[in-house]
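Below: one structure, written as structure tokens.
Missing here: one protein chain of the complex. Every other protein chain is in place.
And now, subunit A:
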Amino acid sequence: MNPSIPPSTAEYGGDEVSAIVLDPGFSTTRAGFAGEDTPKSLIPTYYGKYTSEGQDRLIFSDDVFVTPRPSLSVHNPMGRDGIVEDWDMAEKVWEYSFTSRLTGPRPGNPFQNGLNDIADGELPTEMEGVETEEKPLADSPLLMSECGWNPTKAREKTIEIAMEKWGTPAFYLAKNGVLAAFASGKASALVVDVGASNISVTPVHDGMVLKRGVQHSPLGGDYISSQIRALFKANTPQPITITPHYLISSKTAVDAGQPSQAKYKTFPPGKAPDASYRTLLEERTLSEFKECVVQVWPGPNKLSATGPSGVSNEEVAKSNPGRPFEFPDGYNQVFGLDRYRVVESLFDAKAAIPDTESPFPAPTQAQTVPELIKNALNGVDVDIRPHLLANVVVTGASSLLHGFTDRLNQELMQTYPGPRVRISAPGNTAERKFGSWIGGSILASLGTFHQMWISKKEYEEHGPTIVEKRCK
């Protein structure tokens, strides 16, 4: 095929209008141009805040992790349920996500950027019409994603920001469940999204969310982290403490299970960063732990149950070779059965490791993944249930836990032995992590989609309530 000849538009139905797709999540915010296969800009939704020379300063993006500035505190504008709490900061974080990499920074105030320094004695002239040029998204339509249970108020606030603060010519708000279904090429699907703060199950029919079937529970990646912390606390021979890298000045290798021999950094009083900073960096170590060690018991039954051969599943799990993990301070240990136990409560609430200090209350059975799916299916019409079961889309970075889809498949087959259960989970890590962003990228680059945008004109005519009417 000749690369200089583009494929005919009829072949893929694409028509790119350089739209920007913004997929804000609890842990990370993804942004990129529609039509591309991965988001160009991936930043943590967390931002840092510190005071320097009497001024409040903010740190966005990966810079948050780098320098332990004095009294640096880390915040998140999103609430644990996936709905924005701090709108001002959310706007700033989101704006940073596309201005830093995609559109370029907003030109500074011409009065202060030094280019227009006024010679002494001259009066500044009024500049009319400059305002519109300054908006960061003046020539890119914006497609944003939202969770399935986003309240109307939040949706209206979102379009307000996009239209008035960012000046986008056209805007659309799509549910991330729908987008994830599009990313795997399905218009009707049951989307299981395992994110950092939430697990959500969204039935999608013909590209529309069935609201009565939408289910979510807080057993996301952060919950698994809290389970790992509980495990570390109860660890024998001694509890494991996680010391992030920034506190380690040097370390020496030790044998497995031996106490670490590391030199720690100390901060002079008043110079140390906030506790939230340490938590954030511990979280990074924990996600490494999740990637390397944690494994979901693949089934066919619960971990606590007995297998078909009469041997209990725990025994089988124990006999599997363990996985070693070295912590930043040099302490290392091999994790056997425990690496299954930390995620078992996603499927079996009774298997949760109890921890009184955890911010997460003990999960109920209704919050586990199979129950969520069951409830979601019970909320939709019986005629489409078999079809949804045949199109289960698994997405979200936490679904990359080793063995997650196998277990989910087993659970669904057990709950619904009759209909055909088919799970479609992309094997590619990026496609799983950015599922909803990729769906947005596909949607916003479709020629047929361009009639769906809410244009600036329409917004001015109807006000923010138009989002409820148009983005169904």
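Methods note: a residue touches a chain if its C-beta (ideal position, glycine included) is under 8 Å from a C-beta of that chain, and two chains touch if they have at least 3 such contacts; residues count from 1.
The rule we apply is simple: contacts and distances are computed from a predicted model.
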Name check vs UniProt for the chain missing from the figure, options "SWR1-complex protein 4", "SKP1-like protein", "Gpi16 subunit, GPI transamidase component" or "Galactosylgalactosylxylosylprotein 3-beta-glucuronosyltransferase 2", returns "SWR1-complex protein 4"
Given A:Lys49, A:His205, A:Lys251 or A:His402, the correct residue touching the omitted chain is A:His205
Which of A:Ser71, A:Thr99 or A:Ser455 touches the missing chain? It is A:Ser455
Touch assignment to the omitted chain, from A:Leu102, A:Ala170, A:Ala196 or A:Leu346, lands on A:Ala170
Among A:Val380, A:Leu400, A:Ile442 or A:Cys471, contact with the omitted chain is made only by A:Val380
Residues of subunit A touching the missing chain are 4, 9-10, 13, 15-18, 139, 141, 151-153, 169-170, 205-206, 208, 210-213, 380-386, 414, 416-419, 446-448, 450-451, 453, 455, 457-458, 465, 468, 472
